[in-house]
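Shown here: the complex without one of its protein chains, the others still in place.
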Amino acid sequence: MNGSDNRSVQTEEPIFIISSSPHIHSGSSITGIMADVILAMIPAFLTSLWFFRWNALRLVLVCVISCVLSEFIARKIMRRNNTIQDLSAVVTGILLAFNLPPDLPSWMAALGSFFAIVIAKQLFGGIGYNPFNPALIGRVFLLISFPVQMTTWSRWTIPTPLTGTDAVTTATPLGLVKTSLSASGNIPFVFDTTTAWNFFIGIKNGCIGEVSALAIIIGGIYLLYRKCICWHIPLSFLGTIYLFTLILYKTDPSSNMPPLFHILTGGAMLGAWFMATDMVTSPVTKKGMIVFGCGCGLLTVIIRKWGGYPEGVSFAILLMNAITPLINRFTRPRVFGHYKGKRIEL
Amino acid sequence: MSWKMHKENMNSTRIIKPVKKIPGSVHPPYKKELARNAPIKNVSSMEAHFHISMSQHLGAPAKPIVKKGDTVLRGQKIGEASGFISANVHSPVTGKVIDINEEQTLSGAYASSIIVEASDSEKWGVLMPELDWESASPQQIITRVADGGITGMGGAGFPTHVKLSPPKEKAIDTVIINGAECEPYLTADFRLMLEEPENIKNGALIIRKTLNAKRVIIAIEDNKPEAIRVMEEALKNCDENVFIAVLPTAYPHGAEKQLIYALTGREVPSGGLPMDVGALVENVGTAAAIFNAVAKGIPLVERIVTVTGEAVAIPLNLRVKIGTSFAALLNVCGGTKSKSTKLIAGGPMMGITQTSINSSYTTKTTSGLLLLPDNMISTYSSDPCISCGRCVEACPMHLMPCELSILLEAEDITGAEALNVLDCIECGCCAYSCPSHRPLVQHMRAGKAAIMLKRKQQKNTEKK
Partner (left out) sequence: MSIIETTVIVFGTTGIACGALLAIASRVFAIKEDPRIGKVCELLPGANCGGCGYAGCADYAKAIIMNDAPINLCTVGGAETVKKLSTFLGKTAEAAERKVAIVLCRGDEANAPKNSIYNGIVDCSAANLVSGGNKKCRYGCLGYGSCARVCPTGAIEIKDGIAVVHPELCIGCGACVKVCPRKIIKLIPASRKLHVFCSSLDKGPAVKKVCKVGCIGCSLCSKLAPDNAIVMSGALAVVDYSKNIDDEKATILEQKCPGKCIRKT
């Protein structure tokens, strides 16, 4: 106890706060990061409204509201603190909606949201503890439980088919290719520059958020600028898809689509920029991120080429999520001051 | 003023760039404009009572060699170094010892404190004889530095005479004078470089001579262009082995291991010391204090303290006698102009919070007194880690703070030790970047304390 001084300068003082250092902060927060992700998804949301109208709005609203409600109720039942203000449930809702076909009934979307939040996230302990991407778990749950409704698409005109006559279909480009190859062994349409450009903008069939590569890339660049994601995963993911489909295409152009086709169709863009980059379920080190992205890309190509499903991005990402802790363990950086082998010569 | 504007006018052979980029690092806002233009002001003796702690340095506390009722003179030794790693303590004022009490130091530990009631605070009572450092032997210089109670003034307070006596097999070839001052808000070293460049230069040359080293590098961050200019001018008659290194501003560029790596490319081995890679780092304040002790016989009883923060009415750089209460310093600066509930001794990244302004006293290692307004104080929470990886990016020791904090939350001490938590330098870069506002540095400190306790207990059981 310090002695009292009568002749010292004494000043009135408040009750101070004590804590460990540091005493300043960069200002980042989970809510801030999630808000940035939501902003980055606005271009994709706008294109989904443009192409799918009321269905897009309906699905996004249903998913977001279901996710937020599920999280709120689940936390209450588990007697944990309320976490809906960190906006992660909103992000899961929007991402899940983006992964759904436009005609999916609302009750299925709500069920998928409930599954994603409660089973894939809250039962593990909430944000930060989930090993798998909740939105993808929700999508895969719906895909396995309701395979018909999850693979029913709206109408779409095939661009310049090889047969010479216009055709209308209700399949996605990837679905069309898969069924055509396994049935007749032929490519169903020509992938020319116009088609590529259409796919890039979003004039194609697919889940409501994955059709427009342009919108997704704009959002992805915003995320890079705000430092919410690093370039390592998107680049390695898309790059690996491109590389392996290029090898396949060069080997046999008659039964494989060009690499650009694979980048622009299915969930590749959405997966690379928004799903695989989910912080909680992807590796923490830069080297690990590259391994993760390459693994996702490779698995996607394998499933697309030889798997039963036409689209492989969801499964690829989930499989890589499973080995993220292992990747983290094997890509630990060399600690400063620990040498591997020879000491540094003076 | 940008560094690039000055570069054209400078003599470029003396100015060098770092050879490596430091790992990790963060870039907090400098906030130095609050106090950088305030010239060093002597705190006049309105403070009557000085509480001089016997533990102002790393190592064993000094033993008081005066008793209650004794008269002491300004510059007189009042605490004797006790042990190999210890330092002397001298009285900053002439007066009477009114009490010797056990008081809490700024770090929270308790140590003896000699309370002197001052009657004269400016006239020197006792000084050591002046030494001609150019002709003195290294041993004479080391003895003088020990006698003068010189300790590292950058914040750690390692007794300098021990640092200047490395074992014969550890030859030092590079002396680095640390003028980086990477902590935000603080400008004490900056003002010292502007106002006492000769003292710093001479101190650096004394260190080089004592160690028989080859080169001297004075490291300054590029957000202090005026200091670079002034120091360059002061060095104009030196030999060609004295340099100024301009560092890109980043925190923690001034951390010892990172500074050595940036300037020489050598990594101090884990568990080792800078002398293991032939380097030695001393703060600019310590260099100036060494010169004062050697050439003028002045012991270490004063230092520059920056009183700053948006809550302080008039931020100033003050020349403060050790043992002065924080209340007196704040008084000189006009008190607080907005409510502040966090009192920090040191900088915002590594400073220590205090529980009372009236009962906190300046020591040889107090570089700053920081009062942040309430709306700028960050609070810690126990939110979970979201594996964003920002801490891994920011860590200057290439650790994985996220993984370590999860292990330490689960009290897995063995796991944390295997992941090298003992290498943590507690700089705060990780907690600064964490979006979940987790108290990462506190986890590291608790883990390190638990490991050291376990090792001590194991040693005790082995002895039995």
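Here the chain labels run A and B in written order, and each chain numbers its own residues starting at 1.
One rule holds for everything that comes next: contacts are C-beta pairs under 8 Å (C-beta built on N, C-alpha and C of every residue); 3 or more make two chains touch, one makes a residue touch a chain.
Only a predicted model underlies this, so the values are computations on that prediction, with no experimental measurement involved.
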item	value
For the chain not depicted, the shown chains it touches	A, B
Selected residue (touches chain absent from view) among A:Ser20, A:Thr172 or A:Asn321	A:Ser20
Chain not shown: contacting residue from B:Ile352, B:Leu371 or B:Ala394	B:Ile352
Residues in chain A touching the chain absent from view	1, 15-20
Touch list for chain B against the chain that is not drawn	104, 107-110, 341, 352-356, 379-380, 382, 439, 442-443, 445-446, 449-450
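Rule of thumb we're sticking to: only the chains that are shown with their structure count from here on.
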item	value
Length of the line joining the C-alpha centres of chain A and chain B, rounded to whole Å	47
Chain B contact footprint on chain A (complex, rising order)	1-3, 5, 7-11, 13-26, 28-30, 32-33, 125-129, 230, 279-286, 328, 332-339, 343-344, 346
Interfacial residue positions of chain B with respect to chain A in the complex	23, 26, 28, 46-49, 51, 99, 101, 103-104, 113, 115, 117, 173, 184, 257, 261, 265-272, 277-278, 325, 327-328, 330-331, 335, 339-344, 348-359, 370, 372, 376-380, 383-390, 392-393, 396-400, 402-403, 420, 423, 426, 428, 431-437, 439, 441-442, 445
